[in-house]
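For this depiction, one protein chain was excluded, whereas all remaining protein chains were kept in their positions.
Let's look at chain A:
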Amino acid sequence: MAETGAAVETENTEKNAEENVDVPAEKPVEEPDADTEEKVEKEPDAAESKVKELTDKEGMNIKNLACERCKSIVLRPGLANATQKEFFLPHMKVKSANQEPNDGETLQDFWLVKGMYTFENVGFTNTVQNIKYLICADCEVGPIGCQELQNKDNFYVAVDRVIYT
């Protein structure tokens, strides 16, 4: 049945490509300015230790991944691999009054999830510019992650956009 699921995905990708929706293009990561370099160097260390605490020897998640707002369980333990990868994700929260829908940030720490049926509860947005974003299935906050362009069976959940229960 998983195979049928794959077919679903492909068909939808074509069907739902909405031309008129304004979506962020993939932005290159900005080069840090010279004077911020030191700060930037520190951040990966903090992130690294956070990921370490959340993973077992094989790099798999040891806790549930859950929605930070409604606590809905997104993924059960032992099903995702901690991965370094760069994706631009629009903000989940309104951070300033003049924030545009497409404003966001480039993140580096993700959980790699293989196959859409591996998730416990998750929502998928319509496909825009070939990307499907992941949201909480219950309160619909997001994006908490996205689908990989090249391999549609790979899903990435941002380490900093979920809580651990």
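Throughout what follows, a contact is a pair of C-beta atoms (placed from the backbone, for glycine too) under 8 Å apart; a residue touches a chain by one contact, two chains touch by 3 or more; residues count from 1.
One rule holds in what follows: contacts and distances are computed from a predicted model.
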item: Listed names "CMP/dCMP-type deaminase domain-containing protein", "Ras-related protein Rab-8A", "Sperm-associated antigen 6" or "Ubiquitin-conjugating enzyme E2 2", matching UniProt entry of the absent chain; value: "Ras-related protein Rab-8A"
item: From A:Ser49, A:Gln84 or A:Asn102, residue that would touch the chain that is not displayed; value: A:Asn102
item: Absent-chain contact - pick from A:Ala82, A:Met116 or A:Val157; value: A:Met116
item: Those residues of chain A which, in the complete complex, touch the missing chain; value: 1-2, 4-5, 7-8, 11-12, 15-16, 18, 21, 23, 69, 76, 79, 90-94, 99, 101-104, 114-128, 132-133, 135, 137-143
